[in-house]
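Below is one structure, written out as C-alpha cells, with a few remarks after it.
On to chain A.
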Amino acid sequence: MGINPELIPIKNGPEMYTGEGYGLTQIEKVIGLARANSIWPLPFATSCCGIEFMATMAATYDLGRFGAERLSFSPRQADLLMVMGTIAKKMGPVLRQVYIQMAEPKWVIAVGACASSGGIFDTYSVLQGIDKVIPVDVYVPGCPPPPEAILDGILKIQDLIKQEPIRRRESPQYKELLASYDIQ
Partner candidate 1 sequence: MITEISFYSLSFLAIVSSILMIFHKNAMYSVLFLLICFFSVAGLYVMLNAQFLGIVHIIVYAGAIMVLFLYVIMFLNMSSPITIRKSKLIMLAAICTGLMFLFVLFAALWSVPFGHAPQQVDQNIGLAKTLGKVLFNEYLIPFEVTSVLFLSGMIGVVIFNKKETENE
Partner candidate 2 sequence: MNELLELKDQLRLIPLSHYVFLCLALFSIGMTGVLLRRNMIIVFLSIELMLNSVNLLAVAFSVYHNDPGAQAFVFFNMVVAAAEVAVGLAMLVMIYRNIKTIDINALNRLKW
Partner candidate 3 sequence: MTILVFKILLVLVLFLISLGVAAYSTYSERKVAAFIQDRLGPNRAGPFGILQPIADGIKMIMKEEIIPLTSNKILFVAGPAITMITALMTSAVIPWGPSVTIDGMKVPLQVADINIGILYVMGVVSLGVYGIMIGGWASNNKYALLGAVRASTQMISYELAMGMSIIAIIMTTGSLSIGDMVTGQHGTWGMGWNIFVQPLGFLIFLICAFAECNRTPFDLPESETELVGGYHTEYSSMKLGFYLFAEYVNMFISSAIITCLYFGGYHFPFMDKVSAIMGEVPFAILCVMVFFLKILFFIFFFMWVRWTIPRFRFDQLMNLGWKVLLPLSVLNMLATGTIIVLNS
C-alpha cells in the first residue's frame, strides 16, 4: 500500500471546501441544490451499521425522501461513499480502490464508530478510522448510529454539497488533499 498512516494528517474539513472564499454564483447554487437532492449512495456496508442502514432505507425512515434511495453498487455511478462498519486492514486497499474508482464529485461519509475511528476494535487487524486511507467528509458517531443519526449525516452532506463551488474539485487544495492520501 505504501501509506504510512502516521504521516497522513487528519483532514481539516471545513477549510477544504470554503477555502478560496469566492461566493457561490446562482448557477453553482442550482447545481449544488440538484446534486444535494440526487445523492446516489454506494453502501459500503460491512457490519452492524449496514443493518441500521437497511433500517434507514426501509419504510420507517425512508432515505428516499432525500432522493437518495437509488443505491448504486457500481462505484462509477455513486456520488456518496457510505462506509458503514469496521474496515479491517485487509479491506483497506479495497475501500481505497473503490474510492478511486468513483467519479467526481464524490463524498465520503463514515458511519459509525468503527468506520470513523475503529470504535472498540482497537486491535491489530482493524483500521483505526477510514480517514487513514481516504478523505472523509462527514463522520457519524454511534455504534451503530440510529437511523436518525445516519439521516443527520446525510443532511450534513447535503449542506456540504450545496455550499461546494464547482471548481473545488480542480482546486490545488483538493489536489493536495488527495495527494496526501497518495491518490492519483
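With respect to how the candidates were assembled, all candidates are chains of the complex that A comes from, given by their letters.
FYI, a residue touches a chain if its C-beta (ideal position, glycine included) is under 8 Å from a C-beta of that chain, and two chains touch if they have at least 3 such contacts; residues count from 1.
This one's a predicted model, so the numbers in the text were calculated from it and none came from an experiment.
Hey, among 1, 2 or 3, which one's touching chain A in this complex?
That would be candidate 3, which touches chain A.
Give every residue of chain A touching candidate 3 within the complex, in rising order.
Those residues of chain A that touch candidate 3 are 30-31, 33-35, 37-38, 58-59, 62, 64-67, 69-74, 76-77, 79, 101, 103-105, 166, 169.
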